[in-house]
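Down below is the structure, laid out as structure tokens.
What you see is the complex with one protein chain gone and the rest in place.
For chain A:
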Amino acid sequence: MMLRKSRTTIAALALGAVTLGMTPALADPHPDAELVVNGEITIPTRGTAPAYLDGHLTELYSGWLFREDETRAMQMDDFDNPAMVFTDAGLEAWDTVEGTEGKSCATCHHEIESMAGVRAAMPKYNEKAGDLWSLEEYINACRTERMGAEKLKWNSDKMKAMTLALSIQSRGMPISVNIDGPSKPYWEQGREIYYTRYGQLEMSCANCHEDNWGNMIRADHLSQGHINAFPVYRLKDAGVVSIHQRFVGCVRDTRAETFEAGSPEFKALELYVASRGVGLAIEGAGVRP
């Protein structure tokens, strides 16, 4: 178990909870829950942190381990996982002809299973574009350049359906983002953003997800803030949330002016946050409260 200064306050809280007659708050990630989807796909939810985190994290824990029993259970069964309706729409779109060229995704890529591993390596430097691209941009490039179809908006339902359909092809596969070579400057920019204390609350990603994971911020049990389960279904919003949408929410909660979904800043941050989870696996369609 890691030692962090806030651990002492957990003891104090537990004590207070007993005297107040409340149920003791959660603290650490679930000690031994195993994520097995549909009784057949085992997805590792714990891992050893990569060396470049310099000991800021030692053990990696998927956000799934920080959720309540019922929420975790929903993610274990595709019949109960509300994200699957959207995923099915994405699977259908894969085979649907759209645009002026009379093509569907399947025309070029055949079975969607050929996409296994793609989500696990995103975001990825695109040689031709000379830029770091998120999955959303690869999808849009196929649509506009090869299908003659219109671009999908970053956070549109159609885009999220497609990123979901692609993500589940990588279920259980280890996160494998490249952070070297031309990706390096993006990774460094992302790290800079991760540690910047934004907004009137002057809080960085690290303040919540590195210094205080396992602690409670009001009713929220703070996780390590990994993106391996994204896109996720959020029960509170009754909808699917993209990676950049989550970033927008977290930055907004520091009383800051956020960056936009799809902005260079959030793409760089996406690469850095993905790299913090190297050691974990893609869950594809997480469920969150």
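The criterion applied here is as follows: contacts are C-beta pairs under 8 Å (C-beta built on N, C-alpha and C of every residue); 3 or more make two chains touch, one makes a residue touch a chain; residues count from 1.
To be clear about the criterion, contacts and distances are computed from a predicted model.
The protein name that UniProt records for the chain not on display, among "NADH-quinone oxidoreductase subunit L", "Protocatechuate 3,4-dioxygenase subunit beta", "Imidazole glycerol phosphate synthase subunit HisH" or "Sulfur oxidation c-type cytochrome SoxX", is "Sulfur oxidation c-type cytochrome SoxX".
Within the complete assembly, A:L201 is the residue of A:V36, A:C108 or A:L201 that touches the hidden chain. When the whole complex is considered, the residue among A:V36, A:C108, A:A129 or A:I217 that touches the unshown chain is A:I217.
Across A:V251, A:L269 or A:I282, the residue that sits in touch with the chain not pictured is A:V251. Where chain A meets the omitted chain, the residues involved are 6, 9-10, 12-13, 16, 19-22, 25, 196-203, 207, 211-212, 215-219, 248, 251-258.
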